[in-house]
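Removed: one protein chain of the complex. Kept in place: all other protein chains.
By letter and in written order, the chains are A and B; residue numbering begins at 1 in each of them.
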Amino acid sequence: MDHIWKKKDLLSLYDLNADEITEILDTAEEFKKVNQRNVKKVPALRGKTIVNFFVEPSTRTILSFELAEKRLSADTINISASTSSLKKGETLLDTVRNIEAMQVDLVVIRHSAPGAADFLAKNLNVGVINAGDGAHSHPTQGLLDIFTMREKKGSIKGLNVSIIGDILHGRVARSNIWGLLKLGANVTICGPRTLVPREFEQIGVRVCDKIQDALEGADVVNMLRIQQERQEGGFFPSTAEYSKYFALNKRTIKYLSPDALIMHPGPINRGVELDSEIADGPQSVILEQVTNGLAVRMGVLYLITGFLNNEKK
Amino acid sequence: MDHIWKKKDLLSLYDLNADEITEILDTAEEFKKVNQRNVKKVPALRGKTIVNFFVEPSTRTILSFELAEKRLSADTINISASTSSLKKGETLLDTVRNIEAMQVDLVVIRHSAPGAADFLAKNLNVGVINAGDGAHSHPTQGLLDIFTMREKKGSIKGLNVSIIGDILHGRVARSNIWGLLKLGANVTICGPRTLVPREFEQIGVRVCDKIQDALEGADVVNMLRIQQERQEGGFFPSTAEYSKYFALNKRTIKYLSPDALIMHPGPINRGVELDSEIADGPQSVILEQVTNGLAVRMGVLYLITGFLNNEKK
Partner (left out) sequence: MDHIWKKKDLLSLYDLNADEITEILDTAEEFKKVNQRNVKKVPALRGKTIVNFFVEPSTRTILSFELAEKRLSADTINISASTSSLKKGETLLDTVRNIEAMQVDLVVIRHSAPGAADFLAKNLNVGVINAGDGAHSHPTQGLLDIFTMREKKGSIKGLNVSIIGDILHGRVARSNIWGLLKLGANVTICGPRTLVPREFEQIGVRVCDKIQDALEGADVVNMLRIQQERQEGGFFPSTAEYSKYFALNKRTIKYLSPDALIMHPGPINRGVELDSEIADGPQSVILEQVTNGLAVRMGVLYLITGFLNNEKK
């Protein structure tokens, strides 16, 4: 079968067009079926080697990638900042050049610097998947969110999606926005003005200050995790203050349609941005997002290695 | 073949009956043969995913589980406390729910809180194996000790087993006691009164204060590791004092029959609870315990995944 996908890297949803995103989602749908079988393994990436290089710590993302790689029968190796030669003063590029010289097929990288994945992708022949680069981009999270919306709501076109929380520093928010706009959703963002700049209106996003406005009419609401360090940075006065205005709780959920999906990238600050009963309630698809993340990552790995195989021929 | 085993979890030997324990030991016997072959691998768990989640550090237990899983052809992933979202304030249940959402088959957990494994097992559909929860239970260690006794002595029924050391804080001691009593052994415990409470007599264990009494007539003596932090806690005055009364050494070994087995769960404090020459001597089966641990864990993994497979049908 001829694939639309013709890239050695996945760096950002900003770089992709609607057809490329759709092909990833369709491929992921097939792999979701594999994950529901008793034997959850396919030989697609047998003999391929993938290095998960997580300079910034992570649990669920690295676990999800590692499981995705193993279910595709790839060989996987994890490198963390503490075990890498970065500690000896080696540059990031030299470290990854060395990994590349060991003839690995793909490097999945998480790094605190925005643009780190792009920089490596441009300077190396090995395939690069961005697993989060600072506040910039986290494309597989955006894809798994969009996959979950599409699966539950049928189509992204015309869907009203509200993203609530820290948009300014949020790679999850950015990846959602780029992907959703490409597929024709109506995107609303909401949060403290310090964390939700008006400038986003210029790319076609509706910005609102009150959670009530973001919840009313929404088909999907994506509640972002509030990071305590933002409070220290002066972006909002206190966690209690944030919760009062921007949490989804017993008081604010009344503005939301009972058919609307509630999403969260995890880990949840229960009682801060999201009440515990709502996180575990009937509208929540939070754990399904995790399940879908695996399928989406299998899809991305499959398409990229497929492209690399064809290139070599 | 129809199995006696009908549980999704292994939490404690206290929960098992004699038939269930015996089935694990019999299954482990088969896997011990596999480990003696040149190619030590069987495809029994191919396509299964097992997460080893060790919130409390460990070497030989996690190594033994990981090897057992790989020899059964499962895919394995290790998560430690430092790499988990527990650090970001996520609850243990949420962390493991996320792991479960990635459609793994089994979680092997070690945690410092007694009851942690039980709590997860009750709240999750995924299979849970307790690899040590605080002072409470460490069932696979109990099983490998009992396996070694049965292999060397033929039967557990009527066997005189003395356990010497910290019974109060010891999950190894507890797991031995529960398992041995179910299979009909006569169990003696011995150590400083602060660490060996008289209350144990109520469950049918003989308690004695002098090592001579524990050694005389014993078929097996299981010397527990003395943890230095107990001394700081005031449970015994000094390591030298402890050794004087409760060590197995040149002076005390004369009370022990030359046919008796000497066991220790490791790592040994050489010269504290056990003399070096005795640890390496002809009565010691300490390294065979390690070898048998692998077979026992393969047996447990095999029976639990077999049960989970049948459940799904």
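The criterion applied here is as follows: contacts are C-beta pairs under 8 Å (C-beta built on N, C-alpha and C of every residue); 3 or more make two chains touch, one makes a residue touch a chain.
These numbers were taken from a predicted model, which means no experiment stands behind them.
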Which residue of B:Thr22, B:Asn35 or B:Thr91 touches the chain not shown here: B:Asn35
Selected residue (touches chain absent from view) among B:Lys48, B:Arg71 or B:His138: B:Arg71
Touch residues of chain B, complete complex, unshown partner: 35-41, 57-60, 62-64, 66-67, 70-71, 80, 266-270, 287-288, 290-291, 293-294
Chain not shown, touching residues in chain A: 46-49, 51, 75, 77, 79, 83-85, 87-91, 94-95, 97-104, 309, 312
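Throughout what follows, only the chains that are shown with their structure count from here on.
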Between chain B and chain A, distance of the C-alpha-averaged centres to the nearest whole Å: 41
